[in-house]
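Only one protein chain is missing; all other protein chains are in place.
This part shows chain A:
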Amino acid sequence: MAATASQGGRSGGGGGSSGAGGGPSCGTSSSRSGLLDKWKIDDKPVKIDKWDGSAVKNSLDDSAKKVLLEKYKYVENFGLIDGRLTICTISCFFAIVALIWDYMHPFPESKPVLALCVISYFVMMGILTIYTSYKEKSIFLVAHRKDPTGMDPDDIWQLSSSLKRFDDKYTLKLTFISGRTKQQREAEFTKSIAKFFDHSGTLVMDAYEPEISRLHDSLATERKIK
């Protein structure tokens, strides 16, 4: 898990530097980064099918993530997501091993290996279910606020949300864990999704962003008073 996290960090750093060095270098690399820029549509307003519940939830989650990361400049921690990706990758690896081994050694001889792979696969599925239910819950963002003095451990902000099927009430919960005192504080709001989307399905950031900021500030100011 630590290896995949560091690899993700390294490739992110490499992408950043290629964008910065695009000017003076030769034409091919700058056109490649230009194509990547055209592919990414971070600035385009989010438009989704307003009747599709999962699309609505995903777009609200992604926008809340953007607000927290861009406005407050927090650093995203990929630990939870990487854990889930690792478990899934290991499961698929067992399936591929079973497939190839059975192809190389036809059935009766491959029975012990097959039995092992099948059992391991379902054990990994069980682990994945436990992981998603208990460790990850519905958290989709874990962000760190680096302490400016560099001495105290980071404060952790967690975002989790829920939107029931065929329901229009969206609940967003922000959790703040102080690095120094290890205390945990939460704030949440439940609003109808109709407040944030217009009739064509476009997410109106002007209505959504103040909600996020209000949640954030309510937790941040309590810290200052203490």
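Following the convention adopted for this analysis, contacts are C-beta pairs under 8 Å (C-beta built on N, C-alpha and C of every residue); 3 or more make two chains touch, one makes a residue touch a chain; residues count from 1.
We take it that contacts and distances are computed from a predicted model.
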item	value
Protein name, per the UniProt record, of whichever chain is missing from view ("Signal peptidase complex catalytic subunit SEC11", "GTP cyclohydrolase 1", "DNA repair protein RAD51 homolog 3" or "Interleukin family protein")	"Signal peptidase complex catalytic subunit SEC11"
Options A:L99, A:I130, A:A194 or A:A207, residue touching the unrepresented chain	A:L99
Which residue of A:L60, A:C117 or A:L172 touches the chain not shown here	A:C117
Contact footprint on chain A, counting only the chain that is left out	8, 11, 38-42, 44, 46-48, 55, 62, 78, 81-82, 84-85, 88-89, 91-92, 94-96, 98-99, 102, 106-108, 111, 114-115, 117-118, 121-122, 125
